[in-house]
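Following: one structure in structure tokens, then a few remarks.
For chain A:
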Amino acid sequence: MTATFLILAAITVAGTAAAMGLRNAVHCVLALTAGFAGLAGLYLYLGAQFVGFTQIMVYVGAVAILAVFAVMMTHNPGEPEEIFSRFWVWGAVIAGAVFLTLARAIRLAFAPADATPATPAPSTTVQQIGDALMHRYVLPLEIIGLLLTAALIGAVIIAMDPKDDPTLEEDAE
Partner candidate 1 sequence: MIVAAVNAGSVDQVFVLAKHALLARTPDALQPLASAIISIIPLLVVFPSLFAITTVLERKGLGRMQNRLGPNRVGPFGLLQPAADGIKALIKEDVVPAAADQLVHFFAPVIFVAAAFVAYAVLPIGRNMVIVNLNAGVLFFFAVGSVVELSVFMAGWSSRSKYSLLGAMRAIAQMISYEVPLVLASVPAIMQAGSLSTVDIVNAQAGYTGIWPHWYLFTPWGIVGFGLFLIAATAESNRSPFDLPEGESEIIAGYFIEYSGFKFALFFLAEYLGMFATSALGITLFLGGWSAPLGISLFTVVPSYIWFFAKLLGFICFFIWIRGTLPRLRMDQLMGFAWKFILPMALLNIFVTGLWRFLPASPLNSIRWIVCAAVLAAPCVVLSMSLKQKKKLLIRTYHFAE
Partner candidate 2 sequence: MIGTGILKGLAETARNFFLSYVSKDRLTTVQYPEQRLPQIEAARNFPFLVYDGAEWDAGMRCVACQICEKECPPKCIFIEKSKDKKPDAVGKPQFYPARFDIDISVCMSCQICVEVCPFDAIKMDVEFDLPTDDRFAGLMLDRHKLSKSNEYYHEIHPTEATAVDTALDAERAKAAAAKAAAAAPKPASPAATAASAASTPKPTEGESK
């Protein structure tokens, strides 16, 4: 429970809590990004450098920008939204269920009597991760690659403007 861990944990929890509580949608998204950054700090603190950097690059760099884009472009900050929507009851029930399952899973993981303090994982260098990707997990890597390209092309077609899409014009005539 060293000082850095407390700080990083505080940032993550505060960020995610603020993401839920703030009134202005844009502030929520930025608070969420702070939460992601806190999480990345935790990974680095545990010595998992590669995961930490990818977390920063993917979540803070790309996902956050996507979310900020979406919120800033659609929300006009004029009318304030009310905090509690009518279905908050269902929300609470589902949240409770999720929390219980997670708590049980963590407790089982530490079944042996002493909950030893979290020993940092053996510091795996990027080299080993690269080898693993290229040898044992090469098939899933290729499949995910294929999936991502397909998704990318799909997104481009959806976003393409109907005006300058040649295929549509033929049907129009």
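For anyone wondering why these and not others, all candidates are chains of the complex that A comes from, given by their letters.
One rule holds in what follows: a residue touches a chain if its C-beta (ideal position, glycine included) is under 8 Å from a C-beta of that chain, and two chains touch if they have at least 3 such contacts; residues count from 1.
From a predicted model like this one, the values you see are computed outputs, not experimental measurements.
Chemist: All of 1 or 2 belong to the same complex as chain A; which of them touches it?
Modeler: 1
Chemist: So in the complex, which bits of chain A are touching candidate 1?
Modeler: 24, 26-27, 30, 33, 49-50, 53-54, 56-57, 60-62, 64-65, 68-69, 72, 77, 125-127
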